[in-house]
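Structure record follows, encoded as structure tokens.
Note that one protein chain is taken out, while the other chains of the complex remain in position.
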Amino acid sequence: MEDAAIYAQASWFQATARQRAAGLLDPNSFTEFLGPAERVQSPHLHLFDVPSAFDDGVVIGRGTLDGKDVFIAAQEGQFMGGTFAEVSGAKMVGLVRAARDHKELPQTVLLLLDSGGVRLQEANAGELVVAELMRAIVQARSAGVAVIAMVGGKAGAFGGAGLTAATCSRVAVSEEGRIAVTGPEVIETNKGVEEFDSKNKALVWSTDGGKNRRLIGGADAFAEDSMAGFRAAAMALLAKVPAFNLKTMQAEQERLAARQEKFGACDDAVSMWRVLGIKDPEAIRDMDSKDFAQLASSIKEANHDAR
Amino acid sequence: MLTLKFSHAAKRRLAGEQATAIIGVVASGNLEVLLERVLPGANCEIEIATPITGYDATWKAVIDEFVERFSPGGLRISINDGGARPDTVFLRLMQGCALMEKV
Partner (left out) sequence: MTLDEILKGLFPSGHNVKTSAAGIIIGTGKRKQGKTVAVIGVANGVALGTAGVLPLAQEVLRVVANGGDIPILVLVDTQGQLMARREEMRGLNEYLAHLAKCLLLASQQGHRTIGLEYGKAAAGASLATALATDFLVGLPGAEPAVMDLPSISRVTTLPLDKLKELAKTTPVFAPGLNHLAQMGAVAEIWEPQKPLDEQLEEALKKASPVDSRDEWGAARKGRPMAAKVAKRVIAEATGRGGGDVASA
């Protein structure tokens, strides 16, 4: 890229999956597997009169991150909401299994999640591939592979993607990133607008957004919305990655039980942040990335190895 | 889904050394274009998969103009259309050519 400095500041949120893979990794280090020219597409979408993508909305391959060999998988959030489906999910599963089973291959997998969950037209295949991916991630982690989730795209990480993120060794999120199970619209449809007013943007971001996730310990790093921001977050996270074993799961059990206890009486995110000891929780929303990241690094609940 | 195919003899082969390029995303109002330098001479083939029927003449017009102006000889161009407008189609084809012309 001619103007690396400008490109480094390019928005992660606005970028395509392929742009993110290229922007995150060292220049010219990315090699794509099963690229679009191979036309490994969905065998099901034509039944629904829906256009398919040459790569079924997932870009996978390998490259280097600050010289370190890594595998990378990036979901294209703009294609069918970045959803998990038979082929798109299988590409990610294959990549994680490759790292799991072959010590001579990169032992780091970067998962650039940008997904509303499961592709409804392939609902059963999508759901199942998430389960296969979660199992592969846990097995890979047990074999010493670091699996890092990076969330900051338009689709967020909902449903199966939210569970996948929490299965990874570490999670990086930007302010724009959202991580959850059921999306606000679906909660509103099922439980009513009093339960969740999905049109209230401030409510959506304080509930599912990157800042909340970082503060309560649902994400381990907060990234600026740029290639450079996510690159810095990835490199910082790779310095120390928790092992996957009984001790880690026992620690997570304690962490999640404590969170339940701590926030039991809270009705909104601001009250949770107050409980965390933040003096001016209302100011979180407008705080800039640098100040916020610094504040987050001082919160006990936000910085742990229990994942 | 509808598939449209166009074959052209362009004026000359497209310059540059890139073998393959991809541009765009399959989304509402957008499209994905895959370009492959695989055809002999100045032949050019364009294949379009689209969920929107009834615009054959429009596609032909856009492709005709694109071939005339950019001479993409030697290229097989494959399109997955998400319902893009003609100007967006033209833009992506131009962007695709620019990528293929890289050395």
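Per-chain numbering from 1; labels A and B assigned in written order.
Keep in mind that, in the parts below, contacts are C-beta pairs under 8 Å (C-beta built on N, C-alpha and C of every residue); 3 or more make two chains touch, one makes a residue touch a chain.
Please read these numbers as outputs of a predicted model, since none were measured by experiment.
Colleague: Using the definition of touch stated at the top, determine which of A:8, A:186 or A:287 touches the missing chain.
Modeller: Checking each option in A:8, A:186 or A:287, the one touching the absent chain turns out to be A:186.
Colleague: Of A:97, A:154 or A:285, which one is in contact with the hidden chain?
Modeller: Only one of A:97, A:154 or A:285 touches the chain omitted from view, namely A:97.
Colleague: Which residue from A:115, A:212 or A:226 sits in contact with the chain not drawn here?
Modeller: Among A:115, A:212 or A:226, only A:212 touches the chain that is not shown.
Colleague: Any idea which of A:105, A:236 or A:287 touches the chain not displayed?
Modeller: A:105
Colleague: Suppose we count only contacts with the excluded chain; which residues of subunit A make the list?
Modeller: Touching the chain left out of view, subunit A contributes residues 18-19, 22, 31-37, 40, 43-44, 47-48, 60-62, 71, 86-87, 89-91, 93-95, 97-98, 101-102, 105, 118, 120-132, 134-136, 138-139, 142, 157, 159-160, 162-167, 179-182, 186-187, 190-191, 195-196, 203, 206-208, 212-213, 216-218, 244-246, 249-250, 252-253, 256-257, 259-260, 263, 266-269, 272.
The working rule: only the chains that are shown with their structure count from here on.
Colleague: Could you work out how far the Cα centre of subunit A sits from that of subunit B, in whole Å?
Modeller: Here subunit A and subunit B have centroids separated by 34 Å.
Colleague: Can you check the complex and tell me which residues of subunit B touch subunit A?
Modeller: Residues 1, 20, 22, 25-27, 30, 32, 34, 36, 49-51, 78, 80-82 of subunit B touch subunit A in their complex.
Colleague: So in the complex, which bits of subunit A are touching subunit B?
Modeller: Within the complex, subunit A contacts subunit B at residues 16, 18, 35-37, 46, 49-54, 57, 76, 78-80.
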